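Complex shown without one protein chain; remaining protein chains in place.
Chains: A and B, in written order; residue numbering restarts at 1 for each.
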Amino acid sequence: MSPMAPPAVGPVRIEVRGVVRREDFTLRLDTAISEERTAVIGPNGVGKTTLLRLIAGLERLESGELKIDGRVVDNAGSVFTAAHQRSVAVAFQDHRLFEHLRVVDNVAYPLRRAGLKRAAARNRAGDYLAAVGLSEAAMVRPAQLSGGQRQRASIARALATPARVLLLDEPLASVDDQSREDLRDLLTSTEHRTVVWVTHDPDDARYADTTLTLTSRTLNRASSQP
Amino acid sequence: MIRLPRAPLPLLVPAMLAVALLVVPLIGLLQRAPWSSLGTRLADDAVLEATRVSLIVSFSAAGLCLLLGLPLAWVLARVDLPFPRLVRAVVLLPMVLPPVVAGAALLFALGRRGLIGQWLDSWFGVTLPFTTAGTILAATFVALPFFVTTVESALVAQGRDLEEAAAVNAAGPMTAFATVTVPSIRGAIGAGLALGWARALGEFGATITFAGSIGGRTRTLPLQAFLALESDPESAVAISVLLLAVSLGVLVGLRGRWLTR
Partner (left out) sequence: MALTMHKAYRIMPLIALVWALGSCSSDDGETLIFAASSLAAATDDIDAELRAEGSVSPPEWVLAGSSRLIAQVRDGARPDIIVAADVSRLDEILDLGYVVVDEPRIANRLVLAVADGNPARINSIDDLSLGAPLIGLCAPEVPCGATALRVAEEFGLTLRPDTAEPNVRALAHKLAGGELDAGLVYATDAASLGLQTINDARLEGADGCKNPAVTRYGIAALASPSEVGAPSPATTVDRYLLPQVLQQAGFELGRC
């Protein structure tokens, strides 16, 4: 379905071994994500969001090493690839839409960064909005959207990036049941992208190829789905 | 039937007192204004010249605030500076410094025999005092803190969330600044510009001390009013009325265009 499909290669492998320290907790990581669809589960405050932020380049390792697609992007020292150069897209739990832009221009934003002209970017953004069922809200400002609509807009924006890694933080938390089904279908139909999502809902985890469980601030091993 | 605003009395009374404090002196000024001769007094060549200088100086100062102050506000809000409290205090200092002292300080720094001014003079032949550029500099010096604090507090309130969102959408730091940070605080930028501009328009002490007073070059409306006090106090009142009208016009206009969506 992707209007701008990345080249047909396998899933991106993400390997992380190291420590992230936040004010309130320390996260020790030793894992690899290598499937197309991975769900991250675990209790509140365990560091699920921090893991996504680390992969996206919004946090730094205190020690250890993070590799994306075989390349070291953070070695807790001399190497640190900035977020905008990692080709990793994020749909934040709190949406973070650009309030000064119309909804369609929010989704067109990454397309503009990829070099598309305004009209072409809007055109393609329309396709992503249609995919998340938000076509009718294209020309309004985000402030006029409901919580569920905001979430769908932020997912559309992440999908519109050319990034081969999509990180979704509680992507289905505030949408209604019908939308949830649609979005699940959408997320499971992406091709040639590695999708990692954080969730509370065991139902959502079922759609993943693997589940990564974070416990007591130490992550480890991915377990394969039955 | 007039409907009284529904506000608790302990808030309403001080609020009305505050309004009175602000408005009564203005009324005092207006009732002293020589209304019948206002037109001829303001059409005076010296006043027209001072108006021109004032507009050039105040808008240039506002422009410099934007050019220098916007990056400064961003750095203050986003970068972990050493001694952050000290840095912020230094940025605020021109707000509390008596303007005459500010002018003296500018002379010691940028005057012909000043710390930097002596090199400007001997290397480039540039002398800032007694020039329009010097007047703009003095106005910018006093206006900058108003702009920077307004914009910085908006940036702090906004947080890094949107800049992070821009980054994961492949926007580099400068692109994020231009396409996300600035547009989303444009109300605060407009408010900061209005404040800085107004401060620059009313600036007197630093200007007279640093840039002197010569018609068409450095003599702004406040300087002209001060001078007129010596010879023709009614003319000084007329100029003050003009200053009030110009600033009210621009501030109301800006509020309409900038401060609301």
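Keep in mind that, in the parts below, a residue touches a chain if its C-beta (ideal position, glycine included) is under 8 Å from a C-beta of that chain, and two chains touch if they have at least 3 such contacts.
Quick caveat: nothing in here was measured; it's all calculated off a predicted structure.
Visitor: Quick one: which shown chains sit in contact with the chain that's not drawn?
Guide: B
Visitor: Give the residue, chosen from B:69, B:111, B:145 or B:192, that touches the chain omitted from the document.
Guide: That would be B:111, which touches the missing chain.
Visitor: Who touches the missing chain here, B:129, B:145 or B:192?
Guide: Checking each option in B:129, B:145 or B:192, the one touching the absent chain turns out to be B:129.
Visitor: I'm checking contacts with the chain that's been left out. Which of B:158, B:175 or B:213 qualifies?
Guide: Of these options, the touching residue for the absent chain is B:213.
Visitor: In the complete assembly, which of B:7, B:23, B:229 or B:248 touches the absent chain?
Guide: Selected residue, touching the omitted chain: B:229.
Visitor: If you put the missing chain back, which residues of chain B would it touch?
Guide: Interface residues of chain B facing the absent chain: 98, 100-101, 104, 107-108, 111-115, 127, 129-130, 205, 208-209, 211-215, 218-219, 223, 226-233.
FYI, only the chains that are shown with their structure count from here on.
Visitor: Residue numbers of chain B touching chain A in their complex, please.
Guide: 161-162, 164-173, 175-176, 179-180, 183-184, 186
Visitor: Help me check something: in the complex, which residues belonging to chain A touch chain B?
Guide: 56-58, 82-85, 87-90, 92, 94, 96-101, 109-110, 113-114, 157, 161-163
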